[in-house]
Structures are given as structure tokens and as C-alpha cells.
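Taking it in order: structure first as C-alpha cells, then the write-up.
Yeah, one chain of the complex is gone here, protein chain that is, but the others are all in their spots.
Moving on, here comes chain A:
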Amino acid sequence: MSYLDNILFAIILIVGFGYFISNIKKIYRNINLGIDVDRKDNSKERWRNMAMIALGQSKMVKRPVAGILHIIVYVGFVIINIELLEIIIDGLFGTHRVFAPFLGAVYNVLIASFEILAILVIIAVTVFWIRRNVIKLKRFINPDLNGYPKKDANFILYFETILMVLFLFMNAADFHLQYVPGGYPHFIQAGSFPVSQFLAPLFNGINNDAVAVIYELFWWLHIVGILIFMNYLYFSKHLHILLAFPNTYFANLKPLGEFDNLEAVTKEVKMMMDPNADPFTAPAAAEGEVPAKFGASDIQDLNWVQLLNAYTCTECGRCTSACPANITGKKLSPRKIMMDTRDRMEEVGRNIDANKGVFVADNKTLLNDYITPEELWACTSCNACVEECPVSISPLSIIMDMRRFLVMEQSAAPTTLNAMMTNVENNGAPWPYNQQDRLNWKNEI
């Protein structure tokens, strides 16, 4: 046997993984455009959340139909990829089913479970496709998904189907050769192949060598397909299969109602309220120090967890379908907040790539060019979106940071809110009542 196949395989593998890693580095760099936030505390609870929510899919099953189908595809994905190890060894060393002789009966069980999962994945993916394209569930036909996102979702389903079909037909050709009279070199009897044995008769009457070539073809298409799919992740919402793990690990552990207190504000308020503070002796800002900006108008003002959230979002739309503003026809869609954040982050990333590692101002911001104030002001801060997200994303934290920018940097609150804030400032209540009248209720009938 020539070594050409093995060398070709090694090259494909290196190119496939190399390109993937170079893109993962870009994701890492882009996420680090965000400001720092400490999420290293309480690692025990963080590991537990990751195990329960990402690995255990605990929030997916809140919607049972989608949840159970998703678990099938997810388990199928994880388990069937064990087969990848064998494929890689076979490819590099020119072996055929290298594990079969060692594992014996276990190998039979493994291949059998891969095959059963493969057929279940095809069924689940078909139902997913029907939900998107035939039943047209509201969250899948929402305008957020117009254009590429809608195509992306279907591409993923087609890809998964093709990969599973290739896997099953590869096994079917193999199974056929295992039982041809007199056997076929290398094709040892490796197990029951419970699904592909029913496809094997398709090869009856075809010359053995031709079936072997067909087998090779399926084998190559399957592995190349997997590598292409892996590299497609970077361009797709499907990144969640990787990022759900860090995202659930680094998610907020505090009560959902607790919004962070801006430290920069605390400093200023303390100085304002300190009767001994002399504003003229306040230490001048250190040389070159950028004065603190309050709130967020662009992705660099968000923290890295919020940016990781944006890459993790798989656009399922559960958040939007639970959002009271969206349900009642307002423009706000929490899913769109996440999609916009990612789109802007990628735009900034491309700008950095094109300008030798430095971001050159492009006169655009996440605020206004992607997310409008109308969307931000429609939020009731009810946390339904945060509660719904199966991978612990918080669209609300981004909305709040952007409101802070609008109010504190631009004084651009709706006039009615300005009136409320003036009241709080002047008389300690959101309405124009005198603080001295606060206990009047006691004596009213």
C-alpha cells in the first residue's frame, strides 16, 4: 500500500485543525476586547452549574419536545465522535477498524450504539427542520432571523443529516464486504451493525472492489465532512456546542435581581457626600488615564462575559418568546441584542485584522448602528430572558449597561423618566410628593 493516502489524510487533518485553531484564537481575542470582570470565585458552584446546565441540559427540558430531541442530537454528537478517534488512527496508519480486534464484543456494542444514535439523530434533525420550515414556530420565523441566520440554522440541520447518512452508508458498505463469500481483505467481521445491515443489500450484485472503493469514498467524505463542519462553527450560531461549557461556568451566580453597582460611580458619590472632601485637592487623574465612561455604547465597554455570551448564543429564541415587551409587539428582542452584539464584535475583529492588530475608528457603535434606544427602553428588567436561556446568557445585563450610557453619558432618557428622576432627586420619591408627607397615610381614613 502506498503512503499517499496517509500523507493526504495527515495534511487534511492539519489544515482542518489549523484553520479551526486560528479562528478560535480570533474568538478569544475578540472576547478579550471586553472589560474585565471577576468570575473566578466559587469554582465548586461553577463546575456544578456547568455539569448540570451544559452537560446535563437541565434547562433544555423545560420545553420537553425540543429538549428531548436536542438531547438525542447532543448525545449522538458526543458519542459518535468517539468513532473519530478510530477514524483518525486508521487514516494516519492505513489500518482498518483498528479497535475491532482489541475490543471484540465491546466494539460490537459501541458500533451498534453509534448506529442507533445516528438514526435517532436523523429523526430528531428532521423534526427540527419541520418545526422551522413547515410548522414555522413563531420564534423561528421572527424577523431577527431574516437572511443568513435562517439559512445558517438549516445548513446545520442538512450538515448533520449528511454526516449521519455518510456514516451509515460507510458502515453498510463495510458490512456488505464483511460477508461476501470468501471474505474481503481487511474487512473482518466486526459486529451486528444493527442499522446499516439493512442498507447493505443495496450493494448486492456490485463488484467487491467497486464496493470497497465506495466504502473508501464514504469514509473520506465522512471525515472531511466532519472537518468542514468543525470549521463552519466559527461562521455559525452553532458555536454553542463548545462555548456553552465556559459560558455556563462563568455565568452570574448572584440573584437575578441584583444589578452590579458601578464602582466608578461609588467613588464619585462618596467624594460628593464626604463633608471633608475638598474637590480641589482631589488627586488629578494619572497621566494618560482615560476618564471612566459610564455604561456601554460599544462592545469594548461590555465585559468579556457579555461578549462570550454573544458568541455562545445559538439563536433559539426562547428568550424572545418569553419577553413581555416582544410578546406585546414592541421592537425589543433579547435574542437580537445578543446577535447584534456578536455581529458588531465580529465587525470590530475584522477591522483589527485589516489594520494590523489595531482598531481604527469606523464611526459606528453597537448603540444606534445595531441596537436602537427604542429597543432598550422597552425592557421591563423582568429577567424572563435570563431565566429562559438554556446556556445562562444575560441579554438584560447588556440592555442595562446601554441604558446607563444613554442616561449618564448622553442624558438621553425619555422625558417621563427624567421627570421621575428629578422627583427622586428633589423629594425622595418618583412622584412629586413632599418627603415630609411620607407618614400621612397613618392618619388618613
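One rule holds in what follows: a residue touches a chain if its C-beta (ideal position, glycine included) is under 8 Å from a C-beta of that chain, and two chains touch if they have at least 3 such contacts; residues count from 1.
Here, contacts and distances are computed from a predicted model.
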item: Omitted chain, identified by the protein name its UniProt record gives, among "Protocatechuate 3,4-dioxygenase subunit alpha", "Cytochrome c oxidase subunit IIa family protein", "Sugar ABC transporter permease" or "Iron-sulfur-binding reductase"; value: "Iron-sulfur-binding reductase"
item: Touch criterion as defined above, residue of A:I7, A:M52, A:V65 or A:V424 at the omitted chain; value: A:V424
item: Contact residue for the chain not shown (choose from A:I135, A:V180, A:V265 or A:A354); value: A:V265
item: Residues of chain A in contact with the chain not shown; value: 254-259, 261-262, 265-266, 268-270, 272-273, 294-295, 322, 324-325, 327-332, 374, 377-384, 386-387, 400, 403-408, 413-414, 416-417, 419-421, 424-425, 428-431, 433, 435-445
